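Removed from the display is one protein chain of the complex; every other protein chain stays in position.
Note that the chains are named A, B, C, D and E in the order they appear, and that numbering of residues resets to 1 at the start of each chain.
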Amino acid sequence: MSMFFDLLGGLLLVCGAAFLLFGGLGLVRMPDLFNRIQAGTKATTLGTLLTLAGVVCLRPEWGFKLLLIGLFILFTNPISSQVLARAAHRSGTKMSDKTCVDKLEEDFGEKP
Amino acid sequence: MSALILAMVVLLAVVLIGAALVAIKGKSLPIAILSAGLVSLIASVLFLVLAAPDVAMTEAAIGSGLTTFLFFFVLSRVRGGEND
Amino acid sequence: MIKRAAALLLLTIIGGIFFTLLTGYSADENLNLTAQYYAENTAKDIGAANIVTAIIVTYRGLDTLGEVTVLFLAAAIVGLVLARSRGAGAAQTVKAPVGELLTTGSHSLLPLILLLGIYIFVNGHLTPGGGFQGGAVVASAMLLLLLANPVKRFNHRLISIIESFSGFSYVVIGVLGLLLAGGFLDNRILPIGEFGQLFSAGAIPLIYSLIGLKVGAEFSSILSNLSEAEEL
Amino acid sequence: MAEVFIYIAAAIVGVALLLALYRFVKGPSDADRVVAFDVLTIISISAIVLAAFVEGRGIYLDVALVYALLSFLGVIAVARYLERGF
Amino acid sequence: MIAQLAMATGFALILIGFYGALTNRNILRMIVAFSVANTGVHLVLVAVGYMNGRTAPILDSAVSATEAVTRIIDPVPQALVLTAIVIGMGVTALMLAFAYKLYEKKRSLDIGKFTELRW
Partner (left out) sequence: MKKAQDFALLFATLLLFWLLLNGSVAVDVVLVGIGVALLIPFLFRDSLAVFSELRVTPQALMAALAYAVYFVKELINANIRLARIVLSPSLPVEPGIVKVRTRLKSKMGRLLLANSITLTPGTLTVELDDEWLYVHWVKVESADVEAATTSIVAGFEQYLEVMYG
């Protein structure tokens, strides 16, 4: 049984690390800021959560604290991304050429 | 496991030096300040790897957190002098 | 240009000193005498699991009192230097409004961050952390309040009351140690209790909580002084 | 058994850290660097948890909590500065 | 080996910080460089206390009080660095307050504009 949890924990750790890697890759490859924020937020959130879950499998006695860290990241990470995206849009960051529609700019116009 | 710790130290050292160079050479002042904060944050991970969790927590909370905010408060008060 | 050359020369000299220091360094195999004393005696004399805390609060408690005083002086001087510059509010430029997401998020996170800060300084003798870190986290909570609501002003009187109350109690506990136990800031005025419990290590949790409140109040006062300075 | 996985995971996390560092150093705009800062700090949380596991000390996790809090505050401070919020 | 590497990084940070403080002309940038050098000093001090294969000086279920002498690293440098970080933050706050005052006086952050104390 402990063998099974070892294997599961290790696999979860590697999966989490892989998602972190995709996040980093997305950060490098994506064409403009908003797409980079998307890649950064989603991939790092899931990657960190999976890493925490993997450690929970390997060390069940740390479960409570890891749960707290997970909840905290789950709640704060999107907020900081949204605030950053809003600030970037208001300060007039250029969007990629592939952008097809920008309703926010149509409604609010160019910010000072 | 000692090899893993050594690898972690090497990696963090590379990130530290990179962030420090951005802090000194960076074009815009806010980014220089943010990089100084990043140097502190990565240094705190390095402290943890060097088995000093107390110092790591202090560096993260005070050296990186509060100091960076002090910089931003002052910087927003002296916006005109940013590019001197 | 000549300045840059002089700077580089200076750096080369310092770098040379550092290099000799680095190549001559060899790590110890065993703890030195001081550290060995602390490692052997902390658990049975002081009762604290975190040896760094034991050093800061009891063995070198007087230094910590001095450190807190230095911090208090720094906060007071920042307040004094910026006293004339406090903005009237009329001349301020228009600020970007705060988004609804940030307001809601910070209001719901604030109690949890304060709780984390209190956890850190109450458990200073068991886990990493203590008064300074906990105080910094409490001050970060105040900062979040400031970020989410830029026009809000802190209650300076409340901050200074908390600050002077905790500083006074800190010194009183130190003197009690002189009267009831072995010396100034001795933690054995309260029973040492069972090793590893929350109520153990004598007066350390109490002293570190007071330091935490004091440091948090000082940091908050520095932050609010800088943030209320007039925009130039 | 678990050790092999930890070595692999640590290596991948290291590569991710270097990629984020590349974006931080290169960055064209300020906001790009802030995103890279966010990603770097969150990857560091994983690194802290891995370090705690390797050393076998549960108390290191407290640092990760403080760390998560401060990376959040830092990003918000810069964002508010960029949109001229304070 | 680990301690030497961390120490070398700390020395490198100190040198980078000094270089920045000596070559930049903007006061705020000089303070930023100072804080980088500050971090480097902390790193060197913590590296001095590190010993291979030992763990943090906190006793719990992983390290019992009886085996502490052979398992923990030197706690004294850590206590020192903790103090240094807190005082460093106080010093930075003071420097920033004075930078603000200087800007109020001359409306500039260029160190070359402040000629009163030149010799």
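The rule is simple: a residue touches a chain if its C-beta (ideal position, glycine included) is under 8 Å from a C-beta of that chain, and two chains touch if they have at least 3 such contacts.
All values reported here derive from a predicted model rather than from experimental measurement.
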Using the touch definition given at the top, which of the shown chains does the missing chain touch?
A, C
Identify the residue among C:Thr12, C:Thr69 or C:Gln197 that touches the chain left out of the display.
C:Gln197
Missing-chain contacts on subunit A, rising order, are 19, 22, 25-26, 29-32, 34-35, 37-39, 41-43, 45-46, 64-65, 67-68, 74-75, 78-79, 81-82, 85-86, 89, 95-96, 98-105, 107
Identify the residues of subunit C touching the omitted chain, counting contacts across the whole complex.
99-101, 103-105, 107-108, 110-112, 114-116, 118-119, 122-123, 197-199
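Here is the rule we use: only the chains that are shown with their structure count from here on.
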Neighbouring chains common to subunit A and subunit C, by label
D
What is the minimum number of touch steps required to go from subunit A to subunit D?
1
Among the chains, which has its CA centre at the largest distance from subunit E's?
A
Quick check: more C-beta contact pairs at D-E or at B-C?
B-C
If I average the CA coordinates per chain, which chain comes out farthest from subunit D?
C
Subunit A and subunit E, separation of their C-alpha mean positions in angstrom
31
Inter-chain centre distance, subunit C versus subunit E - centres from mean C-alpha coordinates, in Å
16
Residue ranges of subunit A touching at least 2 other chains are 72, 76, 79, 83, 86, 90
For subunit C, give me the residues that contact two or more of the other chains.
50, 52, 96, 102, 120, 127-129, 132-133, 137, 140, 143, 219, 222, 226-227, 229, 232
Subunit C partner, complex, touching residues on subunit B are 53-54, 56-58, 61-62, 65-66, 69-70, 73-74, 76-80
Spell out the part of subunit D that touches subunit B in their complex, as residue ranges.
3, 6-7, 10, 14, 17-18, 21, 24-25, 30, 33-34, 37, 40-41, 44, 47-48, 51, 54-55, 57, 59-60, 62-63, 66-67, 70-71, 73-74, 77-78, 81-82, 84, 86
What part of subunit A is in contact with subunit D in the complex they form?
3, 6-7, 9-11, 13-14, 16-18, 20-21, 23-25, 27-28, 33, 36-37, 40-41, 44-45, 47-48, 51-52, 54-55, 58-59, 61-62, 65-66, 68-69, 72-73, 76-77, 79-81, 83-84, 86-88, 90-91, 93-94
